[in-house]
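Of the protein chains in this complex, one is absent; all others appear in place.
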Amino acid sequence: MDIILLLIPIFPLLGFLILGLGLRAIPRKLTAIIGPGMILLSFIFSIFIFLNFHYFAISPVRYFFSWISLPGLNIPFAFLVDPLSCLMLLIVTGVGFIIHFYSVGYMKEDPGFNRFFAYMNLFVFSMLLLVLGANYPIMFIGWEGVGLCSYLLIGFWFKNHDYNNAAKKAFIMNRIGDLGFLLGMFMLFTTFNSLGYAEIFAHAKWMASGNITLTTITLLLFVGAVGKSAQIPLYTWLPDAMAGPTPVSALIHAATMVTAGVYMIARSGILYVLSPVTMTIIGLTGLATALFAAVIAIFQNDIKKVLAYSTISQLGYMFLGLSVGAFTGAMFHLTTHAFFKALLFLGAGSVIHALGGEQDIRKMGGLMNKLPKTWFTFLIGTIAIAGIPPLSGFFSKDEILSAVFRSSEWLWVFAVAGSMMTAFYMFRLLFLTFFNRFRGTDEQHNHLHESPWVMTIPLMLLAMLAFFGGFINLPEIFGGNGGLENFLAPVFADANAVMAKQPPLSHATEWTLMGTTLLLVLAMAALAWYRFVRSGRDVVSEVNKQPALIRIAANKFYIDEAYETIIQKPLLRLSRFLHQVVEIRFIDRIVDGVGLLVIRTGNTVRYIQSGNVGFYMFIMIIGIILVLFFNILI
Amino acid sequence: MFTEYIFFFLSVLALYSAVMVLASKKPIHSVLFLTLTFFAIAGHYVLLNAQFLAVVHVIVYAGAIMVLFLFTVMLLNLNNDERSPKPVWAKTMVSIASGMLLLVLIGIFRTYDIKSAADPTLTQIGLVKNLGQILFHEFLLPFEISSVLFLTAMVGAVLLGKKEQI
Amino acid sequence: MLTLILILLPLAFSLILPVLKGEKEIRIVALTGTVAEFGVAMAALIQYVTSCHCQLMFTADWLATLGVGLTFSMDGISLPLVLLTVFLLPVIVLFSFSHHYRRPAAFYSLVLLMEMALIGVFTAADGLMFYIFWELTLIPAWFICAVWGGNDRIRITFKFFIYTFAGSLLMLLALIYIYFRTPLPHSFDFRVLYIAVLSPAEQTWLFLAFFLAFAIKIPIFPFHTWQPETYTEAPAEGSMLLAGIMLKMGIYGLIRLLIPICHLAFQQWGEIVMILSITGIVYASLIAIRQEDMKQLVAYSSIAHVGLIAAGVFALNLHGLQGSVIQMLSHGINIVGIFIIIDLIQQRTGSRNIADLGGIARKAPRLAVFFMIILLASIALPLTNGFVGEFLLLLGVFEYNHLYAAAAGLTIIFSAVYMMWMYQRVMFGDTTPMTEHITDLNNREMAALIPLVAVIFWIGVAPGFFMDIIWPDAVRVLALFNM
Partner (left out) sequence: MASVPIHYYLFFCSVLFCIGVLGVLIKRNVLIILMSIELMINSINLLLAAFSAYTNDPAGQIFVFFIMVVAAAEVAIGLAIVVLIYRTTHSLDIDVLNKLKW
């Protein structure tokens, strides 16, 4: 069983090595088999692990070899198989495989076909390490690894400098978070003398709530999550990351990598529930991000950017859920989000593919008939994300919302507002893309075509998942037995025990909340329909003519520009100042000055050497006298 | 007591002639006074029962070296006195310096005490036989090497003394 | 005995070389010499028994009356550095074949002399021998830089020589002082130096002398200004020897002399030198961001990295010390790799100015891959050697002081900033006239780079081998400190 477990990440690594080392030698067809094939194998093995889950019930941690080992510090290379990692395993390999499959079609024309799959396999490998690791350093390997792959894949088309900048930005912002993660890890180590989950959580369980050390640890780890999961203030890399090929956006920047932060916090749940301050900060960050990103998303015209901001917003929801202790809810939303967001991205990819690279939704429209499969699956995705029953998004979002309501009504109001915005911008996207008449060039119009089967089959698979995904955790009132809830219960048992148990909502309240939300969401969908389909206004009016507030929102609140002025430019200026002034004019001048001083002194003193032998002898005698004199003294 | 008298006599003689070496106006007088000093010191050697040294001293210094000096003085016809003695302030300064050196030296030696003072007048080490034994046993190699030194010095002196460049 | 062979073998080869005629012959002999040395080191490694103190000891009387002995031995601190030296030298020599230096016999002879001196420094178990070899490294280093260097080489290398030499004189003074404080009969043997009786005031002075000597060599901010200039002007091999191995002498000196001897002075000065080291990290990283010359950029990044190593040493705990030795290995390997890459680019395009370059990845994919791997190792990506070292170092600093670790950790971010930016501008984008006809790596260049990359991953994935060698002696050093 251990071998099988080990093989799960080994397959993608193998794929990476084969494709990476034989970069140009391997024919495309073989790559098309190896790339997705390795992930498929991983997926099959993951299912196998999932089915034989009981096998790991007693000893969930499997050691392979000792990685860093010192007296007092032992970091084994070990995997942990528990419900949480199992769930992530299935998502990563499952969704990963579907996206790999899709990529075979999407990247068909690209000269870097092999490289692409090599990177993708490396990504899956890193992600698997991240979710399987039995201690924080192993998670960190994956954590940095996925950041690297993200960097490589965003800058995949590396001839374009903007893409490279986007890649670098992503990597650096992730690194800021990584530093937080690293420091959090150190603090964990100094506090618990171990970095393994099992040891830490076993000790943490008995610590007092609000402990300052725990608060610091959790905050530091949260910094890592903020970087990776693109929350305020480190979110700006994610929209830029859309520079990468669309399957990359689907896999890395929607389904898996960006949710690593959520996974990490869920994993460390027990630490977080013991630090209420951190939980509050997480909640506020999540909510702010959810609303902020949703507002920006409404005014974006790039199909992928809308989805990117939507991802940020949905991640905000997950953090909001985590902050009120709804770990299962957050994980549930993570799962469904992986399904429908991957679906939406792939659908967007299909559209872009059909339009020959066009991403501006103002130049789309009326694609419903030309791309029927894409349109239908995209519709399912939109409904799912908007939260309309019985699609998956509804259930997962509802679970978070009701948990939020139990914690605070005000939070709930804001969360619902965010939910409404989600519905609005998603339907806006849907309507502008697929309804009315085509607004692009004639040439594009003539070339419009439905994507090949390699691309549509993944769409359909994901659409099914997005449709039915919600049923894995049906709420009680729908007669569900909370499958995922029960499945994950052992993982969150300690955390839930600590969490002050609010009484469960009465069914009436729950129905009311659900109804209200649904009604508002439907109203927003209708508004979008009215505004973008019925009114007949084809093209979204020019941003410049809009009121100032909207213009600011359309320009993403100038956050990028602000970062550039506040951080980037002063940093560069500081760098230049340190080099030109401090280094060259100050420190080095002192160093050279010492040398010059010696030279100058020599130049002056050498006149003593007049050449007068009598004088030399006199000095010599004086010297002898002094030597002898000091000899007496001593 | 007798030894002491001789000691004082020789010392005073040596110091007087040493001072006169410096005080004389003519170099030829200086050379003669220097000879006198050397003889006084030879007397000291005798007093210390260092007969061998006394003899060698007379031969080398009063004999060879003194002759060299005299020859030089006469060769160069240096009978006139110094045309321009050093200025007074310089003389004062160097005198003070020498005086200080003397003070310091005396300061050092004042506290010096020798541990087992054998009677110098009775030791036999200064006899030619004893010294010869040691010189040709323990110090044979340096002795031979010193002959090379002499040869070198001779060659050097000849080379320097030659008028034309070689 | 093996230790003595390790020292004498390069010397023998360096003496043979001047006799030979013909570049090809000279190269083959030089490479044979370094490879043979590697073989001897492997034999030593096999004989080495982990966690026994002072192994492979060789002792002979030299100036017995002064208590100076020809004493050489290895322990867990010096063995990794010896391995680093013997591993990097063949790589450097192999790489150097792409240059056609004038007077190759002299060049390779000096390189081998350097190897001998370096191994002498790392294996010396006697204070005076340590000093002698320490100074001996300077001579070939200076000649290599001053004869085969760039245009401004005379001025720069003179500064380098005088600066480091002044530092080492202070070390000599300190050593002699301690010598007179050792119990009778005086001796320079390390083990005797460790038990010298020193008052806190004396230790403070000795600390300053030692620290200055080592800080200049390492270099620690603000004694680093000789370094970027020297790296830029030195020939590629010179930069590699300097940055890859010679800098480690300073760190090694800290561990070997400063910590065990001046332990009382750390109460007063430990905090200050720690702050200096960390200031250096941030300062050098910030400067590196704006550099246009690749070598200069790497030089500043190196200052940042060794600053972290020094901080780990000054943290005075097992993790910091362990990390510093591991990171010395990693840094040596990574920086040599980077210098190789930079020089390859310079050979092909005639420039190492970032602004002149671009689009190399498309033209030379293998070069791009190697560059990427080495770069990732130097920014401490997990599963590369850089991570293991930096993880332990930062953990060590963190145990010393949380805030310092946060400041030192900025290197994680900044190194990504400057390295990625350099990589992006050099390798990506459109080609420039200079990079238009760049060729990919040939087999010999691959042969030089592959061992580096292999070790990068070896230490990154399974550092246990080195860890086990190092930690017993790291514990021993700490025990001396706490004595």
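Note that the chains take the letters A, B and C in the order they are written out, and that residue 1 is the start of every chain.
Convention: a residue touches a chain if its C-beta (ideal position, glycine included) is under 8 Å from a C-beta of that chain, and two chains touch if they have at least 3 such contacts.
Note that the structure is predicted; figures quoted are calculated from it, not measured.
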item: Chains in view touching the one left out; value: A, B
item: Absent-chain interface as seen on chain B, which is shown; value: 1-4, 7, 11, 14-15, 18-19, 21-22, 27, 30-31, 34, 37-38, 41, 44-45, 48-50, 52-53, 56-57, 60-61, 64-65, 68-69, 72-73, 75-76, 78, 82-86, 90-91, 94-95, 97-99, 101-102, 105-106, 109-110, 112, 114, 116-121, 123, 125-126, 130-131, 134-135, 138-139, 142, 146, 149-150, 152-154, 156-158, 160-161, 163
item: Interface residues of chain A (partner: the chain not displayed); value: 609-614, 616-618, 621
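By our rule, only the chains that are shown with their structure count from here on.
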item: Topology of the chain contact graph, where touching chains are joined (line, ring, star, complete, other); value: line
item: Identity of the most central chain, Cα criterion; value: C
item: Higher-contact pair (C-beta pairs counted), A-B versus A-C; value: A-C
item: Inter-chain centre distance, chain B versus chain C - centres from mean C-alpha coordinates, in Å; value: 62
item: Between chain B and chain A, distance of the C-alpha-averaged centres to the nearest whole Å; value: 97
item: Chain A-chain C separation of Cα centroids, rounded to whole Å; value: 37
item: Residues within chain C bordering two or more other chains; value: none
item: Residues of chain C that touch chain A when the two form their complex; value: 159, 162-163, 222-223, 225-226, 283, 286-291, 318-319, 322, 359, 361-362, 365, 369, 376, 381-383, 387-388, 391-392, 394-395, 398-399, 402, 405-406, 409-410, 412-413, 416-417, 420-421, 424, 427-430, 461-464, 467, 471, 475
item: Touch list for chain B against partner chain A, complex; value: 86, 93-94, 97-98, 100-101, 104-105, 107-108
item: Contact set on chain A toward chain C in their complex; value: 20, 23-24, 65-73, 137, 140-141, 143-145, 148, 151, 155, 158-161, 164-165, 167-168, 171-172, 175-176, 178-179, 182-183, 186-187, 189-190, 571-572, 574-576, 578-579, 582-583, 587-588, 591-592, 595
